[in-house]
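All protein chains but one are shown at their positions in the complex.
Letters are used for the chains, namely A and B, taken in the order the chains are written, and counting of residues starts over at 1 for each.
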Amino acid sequence: MMTVPTSGTHALASTVAQFVWLLPLLPLIGFLINGTLSLLAVAKLGPDDPSAAGHDAHHDDHGHDHDHGHHAARHKFAGIVSLVGPGVLLLAFALAVAIFVAMRGVEMHEPYLLTLFQWMPVGDLHIDAALQLDPLSMVMVLVITGVGSLIHIFSVGYMQDDPGYPRYFAYLNLFVFFMLLLVLGGNYPLLFVGWEGVGLCSYLLIGFWFSEKANADAGKKAFIVNRIGDFGFLVAMFLLFANVGSLDFAGVAENAGKLPFGGVVITAICLFMFLGCTGKSAQIPLYIWLPDAMAGPTPVSALIHAATMVTAGVYLIARSSLLFSMAPVASLTVAVVGSLTALFAATIGLKQWDIKKVLAYSTVSQLGYMFIGVGVGAYTAGVFHLVTHAFFKALLFLGSGSVIFAMHRAYHATHNHDDAQDMRNMGGLRKYMPVTWTLMWIATLAIAGIPPFAGFFSKDEILGNVFARAHGSMLSEVTWLGVPGGTVLFVVWGLGLASALLTAIYMTRMMLYTFHGPNRSGQAEQGHLAEAPWIMTGPLVVLGIASAAGGWLNLPELIPIGPIGALEKWLEPVVGVATKRIAGTEGHESVSTEQMLIGIAVAIAVVGITIAITRLKPAALVTKKESPASTGFARVLEHKYFVDEGYDAAIIQPTVATSRVVLWKGVDVGLIDGLMVNGSALAARALGWLGSQLQSGQIGTYAWVLLIGVIALLSAFTKYH
Amino acid sequence: MLAESLALSAALFAIGVVGVLTRRNAIIVFMCVELMLNAVNLSFVALSKLYGATGQVFVIFVMTVAAAEAAVGLAIIIAIFRHKQTVNLQNINLLRG
Partner (left out) sequence: MTSFLNSIGYNSWILPVLLALPLVGAALLLLRGTVLRPAGATAESIMRESRRWALALFLVEAVISLGLWWSVNSTSPLWQAGFLVPWIPNWGVDLRLGIDGIAQMLILLTTLLMPLAVLGSWTSIREKTPSYYALLMVLTTGMLGVFMALDLVLFYTFWELMLVPMYLIIGIWGGNRRLYASLKFFVYTMVGSLLMLVGILYLGLQVPDAHGLPVFSYDYILANVHLSSVQQLWLFAAFALAFAVKVPMWPFHTWLPDAHVEAPTAGSVILAAIMLKMGTFGFIRYALPLFPVAAMHPTVRFLFLSLAVIGIVYGALVAMVQPDFKKLVAYSSVSHLGFVMLGIFALTPQSVQGALMVNLSHGVSTGALFLLIGMIYERRHTRLIEDYGGIAAVTPIFATILTIVCLSSIGVPGTNGFVGEFLVLIGTYRTQPIFSVIAASAVIFAAAYLLWALQRIIYNPLTKPENKGLSDLNRREIALLVPLLIAILWLGVYPKPVLEKTQAAADRFVRQIESGGNADAGPTEPRR
């Protein structure tokens, strides 16, 4: 690798940060090793001549069975894969920590840029393969490698008997590679490489057990829906290049100020970019892929569909904070879409029975929160929630993974083919899985916003900022679709509170149905229910600690139990300018107002939990098989407002039908080929047929024609005098 | 003398043409073609009186070709007869479009 640091004078250049290229390289190496092992293990090369008959079927229905279970011996390369897969991640995390330490030691006024090579130099377009290290990417790198390491370790246990073990870790390593590229890329196209790359890995991992059509469908859906967002991202880049003349973060930061403030161009750039975010971060209208993405292995859901990839949109907006702070209308749109998504997904979460689906909609909802944060210009708050969410949601997913693992094992032992993910089949698991139960409750309290757990601080900061911005800021002074910005923000705040209430309810509901009340898995199964091995619960404990204490990263002034606003100060060089531009000169809310806001938030969370505990009766629940189909609004919620069906009927089916009937059969086969191409051939043939009718085959006729012709010619050329 | 010879030649040629156009029997049509060729031969010989011996040389050529043509032509007619049991031209229209 050619390492030609362009900013060799940067304070970080002489530190360990110069090895930042190792960060993505490590998981890439892991991918190559695991991928090779995966193919080596299954390679049965074909005969020299594939068309020769008699290569008889020496196959059996071995392997690649979606039943990721307990029928096969461990993979023959399991040892080395278990070492390499999580190993590269731990190394990367260690390096990330080292770089973080180095970074704390220097003043970060401008990002450290390491240009590896020129990627696409064409005319005045210069796109380099350049890594950019700044406080924001550092935070992301730490989350990705840190949480990523834990999830890799968890996977060693969770996937232990899967026949596709090396393939799993290959994909997972590749994902981390692309995710690091996403946050370290020094320009939008390179970020886009990571952006699409994580989407690709998500596709591969959702469809990991591809032998089941639903899983393959879900993977494909995720990729295609994401591509709609990517279309927006691409157009945003085109607009940037055409109007700003650069795609580097540095170049954009330098030249974006020349665009008219709040003008059409900057608003269009931001809105198209946000379209990209709605795809990747599962916001309305493109959130539909995320719940389906739960078809993948549960650690994948934790890593990709909760902690890292889906937050890429939040990162993108924080990264582009300078642009968004110049487009108040676009920023308000982000906040509005975020709040609507938060509430909408939370309502669906109320009625889901699949434990992972609850968490999926919860993720969509929490991502909405993050977008509220970055939408109102509280970039630190958005990133803060991103980090804490990474902790508690990864914990929730891994915890649910533990639960599913236990359920699955019990069902497997008794040859029960019921749904191991449906909460109606669980209940009372607290007795069998006390560690998981404790940790999951910590995460639940965190996400519900109960102090002093992590989610309380980040959620409160977001809502507090919305409230403050609604009173007086750049955003409150513009109009959004004819509505004053202040009013819009108050509505956003209200929606945020409402979803906080719902969050508390559906999370408590999930805990009650899963861990409390009587056990519904069956008599025989109960004997097999047990806590997962330590390689799985170990990472859970670490995440539990992080979920409990994550709030210390960015304490509000009101609660001085540690360093105040550490994250805010850390991110100041990246998002400070934009935050100040949006917030304006107005000071903070008064202490009493802030106290009131905190009080409201906590009260709502407590009310939510209380409602759930008092109203829900886990004891009255029956198993999935015995449950009647729900009716009324509950049915609408259970079927997610029939949005998927609506998209299918309104967009997908018409497109496919038009393509098939009109374009292919009609235009292609009928009009162009039938009428024009074969039509002209037919015309030529008809002309030939007419001519052939002159040939009677009668020599006598020919002779007469000949005679007449001779006479005609002779008379024509004879000169009469 | 020249005029009479040419008149005879023209008459013979006309008889040949009429024969070719009106008769249905391939052999007779064939004979009429020969008649036309010989009519032309006669006019060649007659005109050689005026233009030198070239015409007479041509007659030799024509007779040679006519002999070859007669051989081939009759062979074809025999082949057709064997195939279709007739030499009536109206029944022979293999080349109809």
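By definition in this document, contacts are C-beta pairs under 8 Å (C-beta built on N, C-alpha and C of every residue); 3 or more make two chains touch, one makes a residue touch a chain.
Remember, it's a predicted structure, so these values are computed and weren't measured experimentally.
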Message = I'd like to know which visible chains would be in contact with the absent chain if the whole complex were considered.
response = A
Note = The one of A:W119, A:W552, A:Y647 or A:W704 in touch with the missing chain is A:W119
Key: Full-complex contact with the absent chain, from A:V656, A:L682 or A:L713   = A:V656
Among A:G46, A:P560 or A:P628, residue touching the chain not depicted = A:G46
Note = Where subunit A meets the chain that is not shown, the residues are 38-39, 42-52, 55-59, 61, 63-64, 117-125, 129, 189, 192-193, 195-197, 200, 203, 207, 210-213, 216-217, 219-220, 223-224, 227-228, 230-231, 234-235, 237-239, 241-242, 655-656, 658-660, 663-664, 667-668, 672-673, 676-677, 681
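As a convention for this text, only the chains that are shown with their structure count from here on.
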Task = Would you mind pulling out the distance in Å between where the CA atoms of subunit A average out and where those of subunit B do?
result = 95
Ask   = For the complex, which residues does subunit B have touching subunit A?
value = 17, 20-22, 24, 29, 89-90, 92-97
Ask   = Which residues of subunit A touch subunit B in the complex?
value = 691-700, 703-704, 707
